[in-house]
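Supplied in structure tokens, the structure appears directly below.
The complex is shown incomplete by one protein chain, all other protein chains being positioned as in the whole.
Residue numbering begins at 1 within each chain, and the chains themselves are lettered A, B and C in the order written.
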Amino acid sequence: MIDVLYFAWVRERIGLPKERIETQAETVAALVEELKGREARYELAFADSDALRVALDQELSGFDAPLAGVREVAFFPPMTGG
Amino acid sequence: MIDVLYFAWVRERIGLPKERIETQAETVAALVEELKGREARYELAFADSDALRVALDQELSGFDAPLAGVREVAFFPPMTGG
Amino acid sequence: MRIVVQEDRFDIGAETAAFAAGRTDMGAIVTFTGIVREIAESPLEAMVIEHYPGMTEKALTEIAQEASRRWALGDVLVIHRFGRLAPGETIMMIATAAPHRADAFAAAEFLMDYLKSRAPFWKKEITATGDGWVAAKDEDEAALDRWQA
Partner (left out) sequence: MRIVVQEDRFDIGAETAAFAAGRTDMGAIVTFTGIVREIAESPLEAMVIEHYPGMTEKALTEIAQEASRRWALGDVLVIHRFGRLAPGETIMMIATAAPHRADAFAAAEFLMDYLKSRAPFWKKEITATGDGWVAAKDEDEAALDRWQA
């Protein structure tokens, strides 16, 4: 079981800020493919992965990173703080 | 007649902040030579002209600048504001 | 080092004065303050800032620690708000204290460049004609390049 968090327009497209997922995906990229296969709103949210960033346990990461041992995955657009 | 002002250690070496001078000097450099010829304290203050700056009518200037029309000449070390 | 993430307003005057107070060992204090700006094209009603609680504080702390490693700093302050802000309201501020001005300035610019693109905040503009998420700028990402050793 893994917590998946969504922020900004990723959250809006998927329609929820957080969910718990049972997955066998070994990498972030595999998890994204699995989610895209679920429903159109996931397909829409993850359509352009160049426009997305991912954090694993609150550290910025790459889409090829392994999910082994990870408790929290977050997907969001590029940050616009400051 | 021209007002001559001294600041910081130039003022301390010469022993006064300001004086009025009657001079025929055509440039700053000529005025400096004239002052150096007056007394030892001027000689001491103007010994190293590389360490000095000059302003003519409150604008930074060069030692070769003409004095024609100038009302106020100021001599001082490099600035250390901020 | 002080890192604050809050919804409430803060007083940049009081924060600046408190940050600078009693520093006889630091000659230079630099502050940056970000303010919600009116946009000329369409009247801005509000700016809504979303963030990632937990990761935000962690990311800001790491950025401030990296600045302290790179420059001789005496102290760093970061305050960043989230929630709904009106035009003219203060979004965030940073402050750096250093013995010399070059370090205080460089660290402040570094903090801002990293905070813009690496701290998990997202801005949404609310206007009379609709809402829209602020897009990240290529120039903000490019600004990070100058800090690569």
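To be clear about the criterion, a residue touches a chain if its C-beta (ideal position, glycine included) is under 8 Å from a C-beta of that chain, and two chains touch if they have at least 3 such contacts.
Here the structure is a predicted model, which is why all the values come from computation and not from measurement.
Shown chains touched by the hidden one, complex as a whole: B, C.
Interface note for the absent chain: among B:Gly37, B:Gly69 or B:Gly82, the touching residue is B:Gly82. Listed by residue number, the positions of chain B touching the unshown chain are 5, 7-9, 11, 55, 58-60, 74, 76-82. Mapped onto chain C, the interface with the missing chain covers residues 11-18, 20, 22-38, 87-88, 90, 99, 101-102, 104-105, 108-109, 112, 143.
Just so we're on the same page, only the chains that are shown with their structure count from here on.
If you average the CA atoms of chain A and of chain C, the two centres end up 26 Å from each other. One finds 48 Å separating the Cα centroids of chain B and chain C. A separation of 72 Å divides the Cα centre of chain A from that of chain B.
For chain A, residues touching at least two other chains: there are none.
For chain C, residues touching at least two other chains: there are none.
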